[in-house]
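Structure provided below as structure tokens; questions to follow.
Heads up, one of the protein chains got dropped from this complex, but the rest are sitting where they should.
Entry: chain A
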Amino acid sequence: MLLILLAVLILHLIILVLLFVSTIANAWTVGGTKNTDLWYSCLTTKGGYHCSSASNEDWIQAVQALMVLSVLFCLFSLVFFMCQLFTLVKGGRFFFTAVFQILASLFVMCGAIIYTVMRPDGEEDAAFGFAYILAWVSFPLCLVSGLIYIVLRKRE
């Protein structure tokens, strides 16, 4: 029982770290000398590293909001998991935790989809960076973790 608890907790922490790194790292679109992410667009030239704020368009602000919300909800679900471990009656399910985790996975999915669709196409050799891939990887992990919390029951 302790093993299952530990495994679930480690999975949750891994998801939280993945989401955090994906939101912050400057590698959603990489190509040649240019890195773009949700917050900045940086260019590596001979003189060094020059960054300018990402565009003001609506879609990138929506992606920013959704990624931040998913990190927050994953954090809330971790806190609720800790709370419910000690306050839940015997045999109860971790519904609160599961709801927040599933909402977090939905937010990541929405954010990643919006970014995929609305990304400006015009640049040559622009490939998706590792932060974008992390966002897509964390979506099914988060969903699975939420479903595990629905099925899990508390024992003594």
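In the analysis below, a residue touches a chain if its C-beta (ideal position, glycine included) is under 8 Å from a C-beta of that chain, and two chains touch if they have at least 3 such contacts; residues count from 1.
The rule we apply is simple: contacts and distances are computed from a predicted model.
Engineer: Refer to UniProt and select, among "U6 snRNA-associated Sm-like protein LSm1", "Myelin protein zero", "glutathione transferase" or "Yip1 domain family member 2", the name of the complex member that is left out.
Structural biologist: Options "U6 snRNA-associated Sm-like protein LSm1", "Myelin protein zero", "glutathione transferase" or "Yip1 domain family member 2" narrow down to "Myelin protein zero" for the missing chain.
Engineer: Using the touch definition from the top, which of A:8, A:24 or A:69 touches the missing chain?
Structural biologist: In the complete complex, the chain left out is touched by residue A:69.
Engineer: Give me the chain A residues in contact with the hidden chain, please.
Structural biologist: 53-54, 56, 58, 61-62, 64-66, 68-69, 72, 84, 87-93, 153
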